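Every protein chain of the complex appears in place save one, which is left out.
By letter and in written order, the chains are A, B and C; residue numbering begins at 1 in each of them.
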Amino acid sequence: MNVLFAIIQTLLFIALAPLLAGWVKWCKCHLQNRRAPSLLQPYRDLIKLTHKQPVVSKDASWLFIIAPYIIFSTTALAVSVVPLLAVDLPTASSADVIVLVGFLAFARFFLVLAGLDVGTAFGGMGSSREMTISAMAEPAMLMAVFTLTMTASTTNLSFAIDHVLQEGLVLRPSFIFSLSALMLVAVAETGRIPVDNPATHLELTMIHEAMILEYSGRHLALIEWASQLKLMLYGVLIANIFFPWGIAETLSLSVLGYGLLAIMGKLALLVVVLAISETLLAKMRLFRVQEFLSFAYLLGLLGMLSHIILEAAR
Amino acid sequence: MEIENLDHYSQIILSLAALVMLSSFIMLAQGRLLRLVFVFAVQGFMLVSATAIAAYSFNNPHLYISAAITLALKVIFIPWMLRRHILKLNMHRDVEALNNKTAIMMGGASLVVFSYYVLHPIMQNSSMVLLNALSLSLAVILLGMLLMISHHQAIAHVVGFMSIENGLFFAATVSTNGMPMVVELGVAFDVLVAAVLFGIFFLHINSSIDSLDVDKMNRLNEVDQ
Amino acid sequence: MIPAYLLLLLPLLGILYFGLLGHKEDVGKQNIRFNGVTLLLSLWLAVNVFLSGTILSTDQYFIVDSFNVYLIVLTAFVGFTTSIFSAPYMAHEQEIGKLTANRLRLYYSMYQGFMFAMYLVLTTNNMGIMWVAMEAATLATVLLVSLYRTPESIEAAWKYFILCGVGIAQALFGTILLYYAAIQISDVDNALTWSVLYENAKLLDPEILEIAFVFMLIGYGTKIGLVPLHNWLPDAHSEGPTPMSAVLSGLLLNDALYAVVRNKMLVDGATDSHIAGYLMMGFGMLSFLVAAFFLHRQKDIKRLFSYSSIEHMGLMTFAFGIGTPFATFAALLHMTVHSLTKSAIFVTVGHAAQISGTQSIEKIRGLIKTQPQVGWGLLIGTLAIAGFPPFGVFASEFLVLLATMQSYPWLAPFLLLGIGIACAGLFRNIQPMVYGEKPEGQQAVQANLWPVMIHLAIVLWLGLAMPDFLADWFTQATILISGSAPL
Partner (left out) sequence: MILFLAYAAVLLSFLSGILALLMRQHCSVIKWVHYCCTKRPDWQQCLNNWLEQSVYPQRIQQLSFICLGMAGVFAMIAGVGGLISEQAMTAQLPLGLPWLPWHVRFDSLSGLFFLIIGIAIFAVSCYGPGYVKGNNEQEHPFAVLGLFSGLFIAGMLLVLLADDAFFFMISWELMSVASYFLVAFQHENSANRHAAFIYLIMAEVGAIAIILAFGVLASFSDGGAFTFDALRNASLSDTWASVAFVLALVGFGMKAGLVPLHVWLPEAHPVAPSHISALMSGVMLKVAVYGLIRFSFDLLGDIQWQWGVALMIIGAISALGGILYAMMQPNLKRLLAYSSVENIGIIFMVLGLSMIFLAKGHPTLAALGFVAALFHAFNHALFKNLLFLGAGIIQHQVHSLNIDDMGGLIKRMPHTSKLFLIACMSISSLPLLNGFVSEWLAFQAALQVGVLDDAVLRSLVPVMAAALALTAALAAACFVKLFGMMFLGLPRTRHAAKAEETQDKGMLFSLSLLAGLCFLFGIFPGLMINLLDNVALQLLGHSLPNATAAGWLWLTPVSAEKASYSAPIVLFLAAIAGGISYRYLRRDPAMALRESETWDCGFGGLTPRMQYTSSAFTMPFRRIFSKVWIIDETITKQPGTMPLQVTDIHYELHVNDHSWPKLYQPIEKSVNRIARLVSRMQTGNIRVYLSYSFFTLIFLLWVIS
């Protein structure tokens, strides 16, 4: 039963990810006084791409072709361990939050290799930048996550969220810091403004787009989908770790439905925040990103310290 | 024990000891090689006299042998040999300019005091003759070294070396009535061989650096140029 | 006692034999034979001592106990293997015209003379004779140092002569003082007899003995090459023929140290102040450290290794100075392994210099490519002397260190500092010589490397597994010197 639920939840996660991306676009368009595409536009794009014949450079190797599948499946794997609707997730115990970070790293590893495979300057540029940013972001993210795991004294996401939920409403200064840190990291990792602009194709600013420039057809679809998954993953992480209320604690249908509504609501709100910030902020120069991320790291560290000093003092 | 209470032999030995030391001082200040060798011979002679007197007074016949050997070696053979070399190498007119003669003499004087200072504590139980004789022979040894340090002619070095031997010999004679005969003979043999070798070396050195100035022998150094 | 007399007689005959017939063709082989027989004699003597303990001649002029018999064997052994090396080496020198037949005669005659002096130093029971023999060793070797008659070699020989002569004169004064102290308690005939003095050491006047020891230390210390009395040593080693350097480093220095230790035993018997030990430790440590730094700036390969000898002699002096059974054992072992290793190194160094026609480190290059045996021999010998296991030098250095740790732990870091600096100093010079491409026109020479292999094999053996009989032997000597057995 649990296993079945885990599968369903994962599929739901995968299915909903493009919707979230559509919602982001929708919000941004409205904020910027543009006409918004339909909420379902990302689905249409994916379907269209899937039905196109992919073009592959003659210089590409097998790695280039296999990479999208690997990226997509590891990202899918990553989302499968994040409790979306209910806390009692069996998959969460086979891979905890550190493994989750590992999955993302895995996906990134192959994405970057794919970027380097064809041998264009764009690919190299994107790969180099992506690795730089992720190297800075990863410790910040772990700092933020560690605050949570130390509070809950477990790295199992399901148990951790359960722990926060059981505690009720406790205003922890450490969580404020970690929340901010995680949000900053999420922005950087999912390639949003001000770190990266997902809509750009200008070589001076591209990061993510530069790596996948050579992809087309179903390969591109998979990669796009994976990045939408990633965006949702971070959203869910933020929403469910810091605001777990509403998540189902039992597997009855009504509670689950309530959970689904709750998470959709939380995500919708988060996206609005994201859209507003993307509208207000301009993209940073590449070498300002490190300051941005060190700030995230600092926040994470402050969160950790305030947990140790203020909350766990003996 | 005061000096008045000693027998005359001892007084003579002590006086000779003082003279031996004095001759060391003279050598120290001597710049001319021939005179240096002459003083050395005189020193040797005084040593021989002291030994003979000691032999007589202590009634120790084997000291006569020592005296005879010393006479042959240090009064006759070595000075003769050195003199011959000096003349042959045409060095009898050279005067060695000694820097800081006063300082060297002062240093020499303080060495004498030092010898007393060193040997005094250990000799408290023994006779005054012994103390004086040993201290003076130590002073002669040290003065011999000082001579070698201050002079830069190879011949002066040999003289210094031999005067150190004189000091040793004097110490052995006076303080201990002479070493065992085997040792005496061995030492004498070594001195003889050394003297011969010195002669050979003078020739080699002269042919290689065209002088006997040891200061010019400094090819083997490790100082940065 | 008969082997001891024969042992002394044979080199004496050798002096005459080579003095008269030394210009013959196969003189090198004759020399090997002479030394081979002395080696056998020394072994015979060693077996005697091993079975029946200390042997004292009836007239008390000679003594062979477990301390000196092992040095006798070592001397005979190194003398023998060096003679094996010296035969082709000197023949080559004659071939290229550096030496005439007459000089060769002098060389072989004095080789035997030197060996005679060494045996005499070791076997005599009389401190005066010991002095005479030590001086005789100087006299025998001084002409060998100047054998090539180059300005440098004459200069080196002159310095050797004067410095050692003056130095050893101090030792004679020390001996006279000892004699003076001895005649207060004993009859005149036995006043310089070591065995008698040793038995009655408690009665000797400690103050006189201390002063006497200072003179002895300065005197024999000059021969050991203790800093700052060492200045003659690198000159003499570098300018003489290489076999001479090998025996100087391997034997003469040891024997001078032997003389000091014999005297120290008397002083220690007379006084409890351990002053002799402190003096030796101070000198030893100073030599050890200073020589380690000297190694860094050498331009001449033989000078390099002569400084290494100073360093190791310093270490031994230091260890004897500590004086505990452990340290003494270590020092004895170090004496052995150092002699063997250093003479082996000088053999390879000699060949290396012949290969490249110069002793200048900068010009010796690519030995491994030119003549692998010589290159590897030099490299492995250097490794051994630098104290790398599994060679015996490591074992002895380890023991010295252990002894230092037990008695004066604060000195241990200095000791190790010295070892490290010396290692760096050796290798920065050795590496460029053995490695790399060979220079144009460099040719292999005829070389007999058996001595090297035998020596290094023994050193390796000592480092890996010291045979029981040797350990017993060392232990007996240790008991003799320091009063009790190590552990």
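Some points to look at:
The criterion applied here is as follows: a residue touches a chain if its C-beta (ideal position, glycine included) is under 8 Å from a C-beta of that chain, and two chains touch if they have at least 3 such contacts.
These figures come from a predicted structure and were not determined experimentally.
Of the chains on view, those touched by the hidden chain across the whole complex are A, B, C.
Of the listed positions C:Ala91, C:Val188 or C:Ala424, the one in contact with the omitted chain in the full complex is C:Ala424. Interface note: of C:Leu40, C:Met405 or C:Leu480, the residue touching the hidden chain in the full complex is C:Met405. Screening C:Tyr180, C:Trp232 or C:Phe318 for touch with the missing chain picks out C:Trp232.
Residue B:Leu146 is the one among B:Leu98, B:Leu130 or B:Leu146 that touches the chain missing from this view. Although one chain is not displayed, its contacts with chain A can still be listed: residues 50-51, 53-59, 61-63, 65, 69-70, 72-74, 76-77, 80, 91, 93-96, 98-99, 102-103, 105-106, 108-109, 112-113, 116-121, 123-125, 127-129, 131-132, 134-139, 142-143, 146, 149-150, 153-156, 159, 213-214, 217-218, 222, 286-287, 290, 297, 300-301, 304-305, 308-309, 312-314. Contact between chain B and the unshown chain involves residues 114, 117-118, 121-122, 142, 145-146, 148-150, 152, 157, 214-215, 217-224. The chain not displayed touches chain C at residues 158-159, 162-163, 166-167, 170, 210-211, 214-215, 217-218, 222, 227-229, 231-232, 234, 275, 279, 290, 293-297, 368, 383, 386, 388-390, 394-395, 398-399, 401-402, 405-406, 409, 412-413, 416, 419-421, 423-425, 427-428, 431-432, 435-437, 463-466, 468, 471, 475, 486-487.
One rule holds in what follows: only the chains that are shown with their structure count from here on.
Touching chain A and chain C at once is no chain at all.
Distance between chain centres (mean CA atoms), chain B to chain C: 31 Å.
Counting partner chains per residue, chain C has no residue touching two or more of them.
Chain contact summary for the complex, chain B toward chain C: residues 118-119, 121-122, 134, 138, 141, 145, 148, 154, 157, 161, 164-165, 167-168, 171-172, 175-177, 179-180, 182-183, 186-187, 189-190, 193-194, 197-198, 200-201, 204-205, 208-209, 214, 217-220, 222.
On chain C, the positions that touch chain B within their shared complex are 61, 126, 128-129, 131-133, 135-136, 139, 142-143, 146, 149-152, 154-159, 161-162, 165-166, 169-170, 172-173, 175-176, 179-180, 183, 188-189, 191-192, 205, 207-208, 211, 234-235, 238-239, 294, 297-298.
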